[in-house]
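Excluded from the complex is one protein chain; the other protein chains are retained at their positions.
Entry: subunit A
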Amino acid sequence: QAVSVLKGHDSKQPVDVDADRIEVQDRQDRAVFSGNVKVRQGNLAIDAARLRVAYRNASGQGLEILRIDADGGVQVRSPSESARGDYGIYDLNSRIITLIGSVSLNRGDTQVRGQRLVMDLNTGRSTLDGGNVASPDGGRVSGRFVVPQRSGD
């Protein structure tokens, strides 16, 4: 089942963030989180060592989060899969999560590894690519796929 539970995920839902330290720089419309940061939005969870949230606070329309940048062992989890990478970018407007740097995606028993993972929350589909030739393991993608047993398990 290649479609994620996150299909049609509403990025406008409230976001809860826990961290050891939160520094809000209201003038730059930015907040920096550091120290086992945990982000929860609906059934999407992002954990990382550091995280920056860029938001827009136009008077009248209320607050809107534009983008979340995470780095330091980024983990993106949902009920149907979990992915890991060195850097993560969650673009709330286009509803796309991108993971970069020694990425691995686990869905059920299947695990694929590569350099870049793009999770499209609109379609619920994830595409993984090995990056370019210069990246580790030569831009190749590797994966371990488990074929369900024939005998009707």
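Side notes on the structure shown:
The rule we apply is simple: contacts are C-beta pairs under 8 Å (C-beta built on N, C-alpha and C of every residue); 3 or more make two chains touch, one makes a residue touch a chain; residues count from 1.
Operating definition for what follows: contacts and distances are computed from a predicted model.
Its UniProt record calls the unshown chain "LPS export ABC transporter periplasmic protein LptC", which is the correct pick from "Tryptophan synthase beta chain", "1,2-phenylacetyl-CoA epoxidase subunit A", "LPS export ABC transporter periplasmic protein LptC" or "Phenylacetate-CoA oxygenase". For the chain missing from the display, the contacting residue among A:L63, A:A134 or A:V147 is A:L63, taking the whole complex into account. In the full complex, subunit A makes contact with the omitted chain through residues 12-27, 31, 33, 53, 55, 57, 59-65.
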